[in-house]
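A protein chain is absent from this complex, but the other protein chains hold their places.
Naming follows writing order (A, B, C, D and E), and every chain is counted from residue 1.
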């Protein structure tokens, strides 16, 4: 029996509070169970040096946890003077995932930075960051269109992410921290609204896993992600239509 | 006329949400106008090397702003690889201020770390951090007493902080970001519940100031701080009595 | 047609030169096509602080490229003063993968560090590092057993890794640098000798991928990895039997 | 009774040796009691990036102590690889204080860097640095005028600084290291020749202080600072007249 | 008696494998006894900022050791976050030595970076790096001439380096690691093909040395270096003639 009586196929309660930070072009506070992340999207009219002059935009992400987001206080990376490997890995993943649904040519020579700051952690902080950052990015992009700085809506598809894992012999959806610590296989999956994979990262550090386990985990993930995307649609309201439209055009 | 029709002697609306982060021993979300800070208090059963073996405790603080707490995105200090001078100055101030009302002998050989993370900034982030951190610390200390890890309540007095400044020729209480940018004199004041000064930091970078201006600013600050302490008392509820008691003993 | 007339299901020529560095407890020079990596295994009679006193060993990895391993010279990370995100991601992957086949209790309170230094790069440097590091580790562990510092051979299974990807619409095995640059889907797979997955990292940054594509890629990877493990067996000679033995015991 | 029989209202002996370093545009060795600081002013025909194109100049400061300026050797910040919080706080204070008496428009698009290097420390190193740096800056600015690189003398007023504190119940002027260690209240004051405040930084870490104590400390500081400015006038000789003239114009 | 029966005047066996790294403009693997160094030369069509606009080229070097090049594993400097003093000293020496035989005007406004990576160390890594880097540089420069990017061959003379030392009372040529550890005097000498000195670095940390000892060491070094240059000539083949020609012109 899982905490709060969840079934193995069930997501934790999820809440997305839009426009949470007044200064950002797009922002949300996303809560998945007790995991809470502030996601802001910043639009800047410049691209990094390696992208200059290509007429294309850039999407990147940064990830951090407040020191007391966790049960035991973590030292700040700013105080240590460097980013840890885990942080780098996560922010590279978030940036890559979000870029996969953005038409960088259509975005034009500007950049969007997604800042994902975990204020309370209870498992799944990287997947929750992706799901929240997508909504913050959509708000920011919509502002560009509304302000007539952009003609075409440059997001091709919805995008969300969830973790799955094997505890004992049982595949489970959306692990909290306690479950994650016990999982022998741990997998993060990022998918689009049209059901395609963007990232699969599966690790069997404590025990390798079979093809059959992999298949079961991917199915669980797909169910969870589509439910999350439903939630994103509600929060984005009419903006959702702009994403669907473009997506449809792409699929033709 | 000030924004929202405030008078020169008036604080911005202030709200303290207690127990905001579930993992921390003490925590609040404090909002003063549009400035919002998460303050957590972490208790650890050890002290820094330079304090070891003295039978005394330690109180320290760290301060940070989310990148998009401000109108223009700030680069993370973790990404730059070092803390800026402003951050260091502020976290040293917060730590020093809070230590002034704690009986470190009574705290015993343990440390309290106050993390002040600004999630939205609109002026007065350092003073708001002090006011919020005091409440987070009081919750954490109370937990130590309740859990029988501490006999005596080691906080001697209430403590809060506010900024004051001269805009044009007019002294004003509790500057927001826009006012702060225009101030020719800028002063941060930290005071105790019994009306004593703990820190005065006044700067006349754009124009030096007279003794008369100084006196007016200190009076404004005192009024504001006592109003803030009233708010702290309400949030702390019965814990307040423990602080008053000790304070009284000290005053004799 | 692929370079050198390879078919889509074909590995590049692979060579493992054992005992390449005289000082190391185990070492190889591994060449997969034009990718060349020196892998050394260092045994130290201590574990990192977080592992102390648990009676278990630790396996970790470090990865680096010589500045001119690549077509354009890369600045040294030592000169930059910090490890990049890509390096951290890769060395975490290598360490995690190798730990999955080691019985850390049987290893005892000592650590093995696998240094993977790419002296020439042509795609697949992280997968080649894993395949080579496994052999270096097996030599080092065998030395511990031979020197009577260890009773039980603590490696449970063989382990190798390969990259697969989709170029155009065609899934291909073991991409070189040029193919890797053109791939719309890129996946690194780590598997054991008994055919289980240890890591799957698939990325569709340029285009999301379908379940069908995923299945085809995993099959290609499995074929390639089992061929690589055959090569490892040859190089390890009689040591291979010790790995099989333990593996069999585990499977019962 | 204070060391050397000083009264509570008395400064330590003060000496300013002009033109101490031959390469600098302006320089002094300033000694206040046993505290000795080398202050150099460097003029550069450029401003920092954030000031470019505004037609204004910039004044900034750096502060450091030789490792053995103190009773116990301090590790070099260059060896630690970063500036400490105390150093940053002090150099920000020195820069801010000196800018307050400089007309940055009149200075033109050039910068003055004040390097304050403490070669021997015995309390009051930051206030001594300000008092000495003012003289070094005046020499450097005078050279610009003499060399016809500047028409108007851009320093508006004299500037000096002193520390005051409460030891036991007694306010004292110009604390040496031993007194500073015992002080329950510690205050650094920066004032202009015309008797206005530029900075007040008062700290009651060990015990909060009353309004009455504050008033007494400010009076002591004012007396000390005006005596120091007399000393500055003597060292600057005829250059002093240029500062007075501008100051008068400002006061009208 | 020395290891392998060498006489005191005898070099270790030396081998230079040309074109060892396919991407570099010039490269060798050089082996002197058990010391093995990969030297690559990278040509870039730019010079460092301090050389810009002078119409001259630049030659610089970087040096590193793989962690397990040594008997005991060394921590990577990239992981420590900074270059050690020994590394800096060595790479400054290599760069300085190689510049001494290059006509920087004739090279034109481009730079050559010599990367010397020690893959196995047994004494003399810095001198072996110089000897190998010279050959890598000659290959790279020859490619510039062959590709018609350069008219004149800009290397004036051959250059090689060896270590000498006093063990007990006996001067010896080309110390291996074990001899180096016992030497009371240790000297590295760099000389040109025409028999002139470029660098002499002699250290008597354990015991000062006399003028007579110095003279004996310099003679040993000269013999060894001329033998090494013979080896360089063989590897460079017809390119050697281009160096001799220029050298002759210089000598007139």
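What we mean here is this: a residue touches a chain if its C-beta (ideal position, glycine included) is under 8 Å from a C-beta of that chain, and two chains touch if they have at least 3 such contacts.
Keep in mind that this is a model prediction, so the values were computed, not measured.
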Chains on display which the left-out chain touches in the complete complex: D, E
Options D:21, D:51, D:106 or D:145, residue touching the unrepresented chain: D:21
Residue among D:62, D:109 or D:205 that touches the chain left out of view: D:62
Interface with the undisplayed chain - residues on chain E: 82-86, 88-89, 91-92, 96, 99-100, 157, 187, 191-192, 194, 196-211, 214, 218
Chain D residues that touch the omitted chain in the full complex: 21-24, 27, 34, 38, 40, 42, 44, 62, 64, 66-71, 73, 76-83, 87, 113, 115, 117, 119-120
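The definition used in the following text is that only the chains that are shown with their structure count from here on.
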Innermost chain, where centres are averages of C-alpha coordinates: A
Length of the line joining the C-alpha centres of chain B and chain D, rounded to whole Å: 29
Of all residues in chain C, the ones touching two or more other chains: 81-83
Chain contact graph, described as a line, ring, star, complete graph or other shape: line
Those chain pairs that satisfy the touch definition: A-B, A-C, B-D, C-E
